[in-house]
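Presenting chain A:
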Amino acid sequence: MSQVHVTTTINGDPTEFLCEPDETLLDVLRDRLGMTGSKEGCGTGDCGACSVTVNGRLVCSCLVLGAEAEGAEVATIEGMSDGETLHPLQRKFIEHAALQCGICTPGLLVAAKSLLENHPDPTEEEARYWLAGNLCRCTGYDKIIRAVMDAAEEMREAS
Partner candidate 1 sequence: MALDSKSDTQTRDFKVVGTRPNRPDGIDKVTGRARFGADITAPGMLIGRVLRSPHAHARIVSIDTSQAEALAGVRAVVTSADFNKIEDDDFTADILDNCMASEKAMYDGHAVAAVAASSEAIAKRALKLITVEYEVLPHVTDVDAAITADAPVLHEGRTDETVPAGMSGNVISRFEFGHGDIEAGLAAADKVLERSYKTEATHQGYIEPHACMASMGPDGQADLWCCTQGHYMVRNTCAAIFGMEQGQLRVTASEIGGGFGGKTTVFLEPVALALSRKSGRPVKMVMSRSEVLRATGPTASSSVDIRLGMTKDGRITGARAELRYQGGAYPGSPVEFGSMSAFAPYDLEHVKTVGWDIVTNRPKQAAYRAPGAPMAAFAVESAIDELAKGFGLDPLEVRLKNAAREGTKSSYGVTYPAIGLEATLRKAKDHPHWTAPLGPNQGRGVACGFWFNFGGDTCVSLNITPDGTVTVSEGNPDIGGSRASMSMMAAEELGIPYEKVRTIVADTGSLGQNEVTDGSRVTFAVGLATIEAARAAKREMCRRAALVWGIDEEAVEWIDGAAQPAGPNAGDHPPMTLAEIAATASNTGGPIAGHHEANPEGAGVSFATHMVDTEVDPDTGAVKILRYTVFQDAGKAVHPAYVEGQFQGGAVQGIGWALNEEYIYGEDGVLQNAGFLDYRIPVASDLPMIDTVILEIPNPGHPYGVRGVGETSIVPPLAAIANSVSESAGVRMAQLPMSPPKVLAAMQSK
Partner candidate 2 sequence: MVQVRIWGSLAAATEGQTEVEIKAGTLRELLDGLAEKYPGLRPQLKRGVSVAIDGRIYNDSWFQPIQPDSEVVLLARLKGG
């Protein structure tokens, strides 16, 4: 099983790696590139903890092959803050105590960022349905949705 050479861009950085043909993008990020921010909660696309964007499209990185990243633009949680400046969603999640254990937080933040890029002024129901693919077992989602709506408002006022 010869490995595949992939040239891609991750969080704006040109990146090259070798991976098995059947290796997922999630395993490449975590085990080859040391980016452990994306988490594996299920490996079958049912929990969303491994959410990243590929060419701007929100996906589960456990259901994408590393080989498919050739020439793509991948964005992960590690690229969400800008130097020491947190993204408004990151700040609001902390302010609203929208996380307890935090294992689902990276996937939820990437998904919420994608939501606000597509729907800058979502209703609560739109936010809940967009984020239905990100399972959280600690919070009951209440404070997460409040943090997302609060961040949306702040970002609309800033734009």
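With respect to how the candidates were assembled, all candidates are chains of the complex that A comes from, given by their letters.
FYI, a contact is a pair of C-beta atoms (placed from the backbone, for glycine too) under 8 Å apart; a residue touches a chain by one contact, two chains touch by 3 or more; residues count from 1.
All values reported here derive from a predicted model rather than from experimental measurement.
> Quick one: in this complex, who touches chain A among 1 or 2?
1
> Going by the contact rule set out above, which residues of chain A touch candidate 1 in the complex?
1, 20, 30, 35-44, 46-47, 49, 76-78, 80-81, 86, 90, 93-97, 99-106, 109, 125, 127-129, 131-146
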